[in-house]
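The chains shown are only part of the set, and none of them has been moved.
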Amino acid sequence: MNFTANDIAEFLNGEVDGDGTVSVNNVSRIEEGEAGTLSFLANPKYVHYIYETKSSIVLVNKDFVADKEISATLIRVEDAYQALAQLLEMYEQSKPQHVGIEQPSFVSKTATVGEQVYIGAFAYVGSNVKLGKNVKLYPHVYVGDNVTIGDNTILNSGVKVYQNCVIGAECIFHSGVVIGGDGFGFAPSSANDYKKVPQVGNVIIEDHVEIGANTCVDRATMGSTIIRKGVKLDNLIQVAHNVEIDENTVIAAQTGIAGSSKVGKNCMIGGQVGLAGHLSIADEVKIAAQSGIGRTIKKEGVVLQGSPAFEFGPYQKSYVLFKNLPKMREQIMALEKEINELKK
Amino acid sequence: MNFTANDIAEFLNGEVDGDGTVSVNNVSRIEEGEAGTLSFLANPKYVHYIYETKSSIVLVNKDFVADKEISATLIRVEDAYQALAQLLEMYEQSKPQHVGIEQPSFVSKTATVGEQVYIGAFAYVGSNVKLGKNVKLYPHVYVGDNVTIGDNTILNSGVKVYQNCVIGAECIFHSGVVIGGDGFGFAPSSANDYKKVPQVGNVIIEDHVEIGANTCVDRATMGSTIIRKGVKLDNLIQVAHNVEIDENTVIAAQTGIAGSSKVGKNCMIGGQVGLAGHLSIADEVKIAAQSGIGRTIKKEGVVLQGSPAFEFGPYQKSYVLFKNLPKMREQIMALEKEINELKK
């Protein structure tokens, strides 16, 4: 299917800069662009590619100013990355969708199944499960007893949801996600032996949450572990029992959040970050990759780094001096020498 | 089902402080307490909630002293957290249990299956497998050839156990656990090419071990990777080939232990810790989250932090000074100036 620059600009409410009759039938990255494809430019690091790309069309932000001649037709839009998302979404939706119930699969007689669902072969749906409309369970998905899943949610192959959990609408969980495994709770029963504390709570995940491959969200000891509306979790993240993550917070891969901690709204947490248990993080906090947070953060919007973390600017200053410690030691030794000479 | 404070105190061998006829039918966290529920207080951080909780009953440690009036009935016990564990265990055991063999499942004719097992749909039991009494294999569990699993062990949906591994009794493995994947062993075969070293050993896991979701325990190159009795592993942990973890050691999420290292008894290892290969850790060592251990630790009971780690107290002191490095540099510059003036 071919689209002209004029067609696309109209769809995106953008402005053509160049030959509007040029057409494309695929997308490509700007640095790998080929004739007949559309690329986008959003990250300033990649600006130099626009002068050499072979892409026929490039989406750019409205305020982009070219330094040199560009052979591609530009389409100027409010936000190039978001416009790309819109285009790709249209493209995805045009593809054939899995629907219906493949065999063999296991659906309990007490389960309620909405219209237009897809249940892949070898998927398991336990007792009293409720699946909304257009839910897609790919092969090898496990949905434990009494779980509820909202409309249009997609569980990719091999997702596991333990009993009694509640999953919202419009969610996407990737392969290997585990929702509702037992929290890590043990009471010392004699000096060095542990007794399991049964985890009788559940997990509640609200609407529009996406969870990356092999991420784990543990069930609460009592009550609920809660992931609010719009949260995005990357791959291999650990969310412990009774954690709460508030709306639209985004967390990168391999981060871990220990038990009972609360993360505010609109936070951005880098990869491989660790949060200790029983603390809370204010809204809009940003945490640099590999940081460790050991205390409650009350200041909204603060940017943190280090393990234990403190504010980003001061951390950067201290780290520059850490690199220069050998020089600092030499300065101290020089001072000692000078003083010894002065004392003579 | 309702229980009075008097009933519960008798079961727990505790002492009622308040109205013993008050009854509950559920549990809740103290900060979310509601009438008709039982809560507990163990973590000192949460003491203030006891004066405002709406829970009808609160389990507390024997030595708890109230500062103000408390509306809930207290039950005083030796250890409130452990008493909670006992109560929740009774609650869990009262629930209906999965039992029997669901279809379709795959059980080799050469497998031996104990009494009262549960084998969920789509579970796979290979040749010569031996399953003890009351073993539960949830849907999508894979048990490779020649594996032995002890009585009452539970493998949640999607656990994978490779051939020849040995699993003890009373173990719980959560979804996505992989036992017996190949260790990471490659011999350089020319300058930059690698030849796989087949991993012909196995994994031995003793009794009462709990392993969290998506944790991996690799099989030994030769001999066995061993997890001793009572060890508790959280989610997303990496245990490499030929590692040994001794009794009752507890390890938090996302920690990794490299090949052939040995961890002692009763150690407590925080989250996101890394242990290098071919080292050993004495008994009762504690390691702070995000630390890195690069050498053998011979001193029992030591507390370590940092990457590479050293003792906790000195680490804390150094880290405070790291934060103050900009000030330290100013001090040095001031000294230089003063000396220059003295020299005049």
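Order of writing sets the chain letters: A and B. Residues in each chain are counted from 1.
The criterion applied here is as follows: a contact is a pair of C-beta atoms (placed from the backbone, for glycine too) under 8 Å apart; a residue touches a chain by one contact, two chains touch by 3 or more.
Nothing here was measured: the structure is a model prediction, and the numbers come from that model.
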Identical protein chains in the complete assembly, only 2 of which are shown: 3
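Here is the rule we go by: only the chains that are shown with their structure count from here on.
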Chain A onto chain B, rotation angle from CA fit, given as a multiple of 5 degrees: 120
Centroid spacing, where centroids are CA-atom means, of chain A and chain B in whole angstrom: 25
Parts of chain A lying in touch with chain B, wherever the complex brings them together: 104, 106, 122, 124, 140, 142, 144, 158, 160, 162, 176, 178, 181-182, 184-189, 192-198, 200, 214, 216, 218, 221-223, 236, 238, 240, 242, 254, 256, 258, 272, 274, 276, 278, 292, 307-308, 310, 314, 317-318, 321-322, 328, 331-332, 335, 338-339, 342
Residues of chain B that touch chain A when the two form their complex: 27-29, 32, 43, 45, 79, 81-82, 84-86, 88-89, 91-92, 102, 104, 120-122, 138-140, 156-158, 172, 174-176, 210, 212-214, 230, 232, 234-236, 247-248, 250, 252-254, 265-266, 271-272, 289-290, 319, 322-326, 328-329, 332, 335-336, 339, 342-343
